[in-house]
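Written below as structure tokens is the structure these notes are about.
Heads up, one of the protein chains got dropped from this complex, but the rest are sitting where they should.
First chain written, first letter: the chains are A, B and C, and each begins at residue 1.
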């Protein structure tokens, strides 16, 4: 064991990370600092304080990071329209760099020489935590108990709890869930259990927690008017809202309308395929609405450049490279494009689907007098199209003329 | 006027192209060959024969191109998951290269020296028709009446009809529509009229023709089991179907479930923004299902490469470069990836939304024994993750160590 | 003819643009403002004043734009390592947006309603001038005489001169050149004449003007030490220099060593292939040196992102989209990467070739203690490589295990 004196642990207050507290104390004989954050997971964070104290922790950090999370992580990512593998809105991925940053800040404040987390050795989260930590503090040590210990089954873990007098709340709903779950303002995710069979329909009504089934959603659609400034939502239905409030509001309204359920098989950075179910009510609405406001405000080539860069950006976020120079480069390009992304989008929510039904903007590039099918009074000279086509066709004509066959 | 002897016209049998027949005869004093194709637009094509004959046309081509359209154009495009500007499934775009190809084939058969079409000088279709034509027969001449004549208002057009005794069927439902429409197996589109105000909700119940409103769709979901071979659908619910039959079937079932309505503002190749509404029931289901079967069969990096190439591919199709060497290059790369895209996807249709609820394949790369959250019996060594992370972090650590600030 | 009152002409003082002055006055019956810029073409610009005056021009602009050109156009472009089609350093392309900008500024100052230029209808320059002009002043009118008039041969042009008493300096060396030439601080180009046969070697000793033939260059190499700040050269051999001075100096030294000759066939934006010869002494050195300083200061992924964006950036510049939102987006990303591109590069010039022979930087990421082949005292743990490889291989192994054949 390397010589570690103090370690900052990302501590949820749940059973697994409580075991880690004890295991760190015992295995590394070091001081443990716990850090618990409210990033909108929908559970109280204060109870973590008492639990940590009970295990002898002296330095306990409990932070409300919801606004920072929404403003500095989720919102910039949505400016990019980031979707991983055509489907996934990166709900887990985007929370990790914030946690990594805060772990390192606390390590700096408390003089800790290591950080620790409860992510397994099979998943993406270990990568995201650790890449972030190393990028921000290159000399930090990382302890990943799931890669080190032998408590690899529920049984051995329970034995460890019994032996070390770690209280287990057997009535706790989450713990009874057969699924591995993760939640924050952007989403809640489910993995494991029956989901390990990709042919099995995720129809377990006890699994989904944030949304009603589309079948249970209201029979009447809900309309929202969403106001954007520089690519970010600043008001809904005319009411100004902070970033975190926007997300909480959209999660609520979206969830009531059955919006945001997703069931996919994705490719992890560590190399295997994994099946996950997600509820992302606010994110699903935000993605559609943002495309809507961009559709009238973005220049075509700026939009296309964004679309071509997007898969790369999404992959960076998914793989854990938020704190990297290449993400910063892409972000600057994207943010530049968003200066003009101002205006209102009207969306319709109905039984699981979101539709954009209207968009308007002081920065609109939609030019009615040119677009019209009616007489445009000379705004556009149709004869220009001939030259446009002729020169765009020139290379193709020369090739065909030289005998090339394109069929 | 250049010296044109015979021109092949893409003739719908409708009023506009009937006027063009007359106008070509009169203006160019040339012979006109009409070509009318069934590409699944849902209207009879045979009536075009009588109309053409009545105008003195001697060479009349009426073709059923539905299978060719689905098999050689729509299906290859869906292997690419092509979406233009994040939303548009390219329903109009993909039909044009087939029409261009057939126009040229007929020009070759009939010895025509020109082709003609009814697309306006403001839209994308003129570009798609003409790029295709020039690529396939570089010496062909193109007559685009809408760029040449002065019949630019409905009124002047009607006067022309009266003067030249072109029969106008005032009772024809489509002609009464305030919207400019286009249909084929993949979609029906609407432009113009009230849609020219992007804030106006496209709630006109008379506009939408292929789908019921989600609100009117059945209260019970519909499930489909879709079978893929090499990235193409070959059977539904166990019944083998030809490509065109697949599309007709999915259009029907999708339409009944309110699937495939889309309302967007898009960027035309000729430079302006345009608002369009689309109904693409089959395409919407196919897109989701294809992503589903790819999710378990495609290698991660093959999938990511496809995702990064996709916007470019979609743009090529949108802009009219189907018959180009660069589209062929991309298609070969995409098709190579699809050899393993075999298996079944189960989808759920419900009031406007499509969800993938299951996927299975003899070519699945989903490896349960590695993916499992339970004990994997050594299939994956969690300790490998440490080295993986350490080396991926190395460049970031060195930079941080040298004092670079990434925050 | 549209009703134009005043036109700003990009006026070189040479014969062609002198004819244009007369032709504009005569054809459009409008006032002409001449604009002549020194962008390092190596010819006096003041003589243009007298010539313009002689033709009755009242508003004459003669500007020294060398520093602006080098600082705001050439240098930003070199931060991107921009090369078009693997070879061309964009010497002509990059000068056009500056000329377009200045034409529009002068149009605004003088109240002109049009601009004019001497570029032909076959080339890229018309596109670059006009895209720039339209982007900066959308209502501007553009007169491109070469696309309008019938003075399409040297003979008709001479007749026009004779008829309108435009003095022709038959002794002028440049005019006698069989090549069409263009020059600025970045390069001098040659097109036409014998070059229209791509198999013909450009061995005409009278053609090349800025460089000696490598065979005539000194037998001893020349070494330079080039200092960079934020990706730009700020000093050579320890002597601080302004951007234009850097280029003039490197053109001189490079030219003496036979550096920067290029002979290529390129693809024009208007659709045809064109053969051109170029002399780019400073640019050739700058490209190599910039790669050299980036090699020790840029993060790997930042560098690779730049490399992947580069062809697109180069194409934008080549095609004339300098003044576009997409170029700005890319520039911001590129410039962000250059903050750390500081330090010195040592280059060797010898008979036509440039080699980087040394590079050092306070921002170097080259870490001797990790890179060394000798014992690194634990700076790098070779065992990490095993996990790195294992997880990177995982997807490939799973695929092979499932029977996929990659050979």
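One rule holds in what follows: contacts are C-beta pairs under 8 Å (C-beta built on N, C-alpha and C of every residue); 3 or more make two chains touch, one makes a residue touch a chain.
Not measured: the values here are computed from a predicted model.
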Identified contact with the non-displayed chain, of B:14, B:42 or B:325: B:325
In chain C, positions touching the absent partner: 81, 85-87, 101, 120-122, 126-127, 130-131, 134-139, 144, 146-147, 152-153, 180, 191-193, 196-203, 214-215, 219, 221, 261, 263-267, 270-275, 291, 295-296, 300, 303-304, 307-308, 310-312, 315, 323-325, 328, 346, 348, 350-353, 355-360, 364-368, 370-375, 380, 382-386, 388-389, 392-393, 396-401, 406-407
Footprint left on chain A by the chain that the document does not show: 299-301, 340, 363-365, 367, 370, 380-381, 383-388, 390-392, 394-396, 398-399, 401-402, 404
Contact set of chain B toward the excluded chain (per top definition): 267, 270-272, 299, 301-302, 304-305, 312, 321, 324-326, 328-330, 332-334, 336-337, 391-395, 398
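The criterion applied here is as follows: only the chains that are shown with their structure count from here on.
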Residue-number overlap at the chain A/chain B interface, same or different (half cut): same
Separation of chain A from chain C, taking each centre as the mean of its C-alpha atoms, in whole Å: 42
Chain B-chain C separation of Cα centroids, rounded to whole Å: 40
Chain A and chain B: spacing of chain centres that average the CA atoms, whole Å: 31
Residues of chain A touching at least two other chains: 267, 270-272, 304, 312, 324-325, 328, 392-393, 398
